[in-house]
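One chain of protein is taken out of this complex; the other chains stay put.
Up next is chain A:
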Amino acid sequence: MIRIGNASGFYGDRLSAMREQLEGGHLDVLTGDYLAELTMLILGRDRMKDSSLGYAKTFLRQMEDCLALALDRGVKIVVNAGGLNPEGLARKLDAKVGYVTGDDLKARFPEALTANAYLGAWEIADCLKQGAQVVVTGRVTDASLVVGPAAAHFGWARDDWDRLAGATVAGHVLECGTQATGGNYSFFTEIDVTRPGFPIAEIGEDGSSLITKHDGTGGAVTVDTVTAQLLYEIGAPEYLGPDVTTHFDTIRLDEDPRGVRISGVKGSPPPDTLKVCLNTLGGFRNSTSFVLTGLDVEAKAALVRRQLENAIGDEGLTWTLARTDQADAATEEQASALLHVTIKTTDPKRAKGFSRAAIELALASYPGFHVTAPPGDGTPFGVYKAAYVGRDEVSAKAVML
């Protein structure tokens, strides 16, 4: 059995989770997911400003605090915090570090700000087999952070489909941190989720697992909390990944005194192509929300819309009138509707000019004019797209420092 914990579900997750997981009890491996589709865009913009960046900086802070503790306890760290610059992050860590590279396909997709193939578990396993104490990757599938250590530990073969699929399910449960232990859980009133603990998977040689958490931590691991996380961000029951296709309709969950057992998972060969996460700069956006209170809400909305469009034109504007107002309301807030307007444009000056035009209406528009927050200067926005490339177009590599 290998005991694998998770200490991060996104870039910005609880900073102290790393220490909580290391101090809370025994682990063999501690993983962390830092990369959402949106995060790749944020890191891409970091890298534009400074080419030595492009990784998750919070992980470096966690390592300053906890690397010695992890080494002392013999816990291996496996994270995708490398983002767009795994080597740059790896070189900042004082340990036996391996990193995974080859996911960057910017040369193949030059129009994109970021273009990264979703790599799998095998390069992570390579690093661990070569004795890495810390493994830093860029874009790998979230579940690979768990599958890689399990595959290395048990010496699984690349066609051990059921084992790989079982570990993929454990990885999917762990990848969003406390969403497996009662965070964001529909039946939250039934358990104490004030401060849910981070999840742990005890994975067996056959790929089955027990989902649990350290004793004394908050939240709960039940069939319901695990089911909720299994349903997060999935599509068809055939869950495609770079290493295996996992059949979610074969998962069996059983309550256990220490958590939830996962068994019965079937796997089959993965597709011939790898998914690529593409982020391009779509332009600039800005927005504001007008508060419309009391009578004549529709007419008030029509007036301010006409005024703003007369000032700057209607190109790129999206209007939404949220009728949150109630008639004859007892509070001012309940008497108010919100008119949201967003501008999306390729012209940063137009995004900025939107603010000025909106604010110039302040004494010249509908009665009771105010906004929830004044609009800013506008910000760039990204457009996400998935692409698919042949496996032979990607050369993933494990590198030991």
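Couple of notes before you dig in:
Definition applied: a residue touches a chain if its C-beta (ideal position, glycine included) is under 8 Å from a C-beta of that chain, and two chains touch if they have at least 3 such contacts; residues count from 1.
By our rule, contacts and distances are computed from a predicted model.
Taken from the listed names "AtuA-like ferredoxin-fold domain-containing protein", "Na+/H+ antiporter subunit C", "Sugar ABC transporter ATP-binding protein" or "Dihydroorotase", the protein name that UniProt assigns to the chain not shown is "AtuA-like ferredoxin-fold domain-containing protein". Considering the full assembly, A:T320 is the residue among A:S268, A:T320 or A:T372 that touches the omitted chain.
Interface note for the absent chain: among A:W156, A:F198 or A:F248, the touching residue is A:F248. From the set A:A68, A:I234 or A:A329, the residue in touch with the chain omitted from the display is A:I234, counting the whole complex. Interface residues of chain A facing the missing partner chain: 37-38, 41, 179, 184-187, 224, 227-237, 248-253, 279, 282, 285, 287, 318, 320, 322, 340, 342, 344, 381-386.
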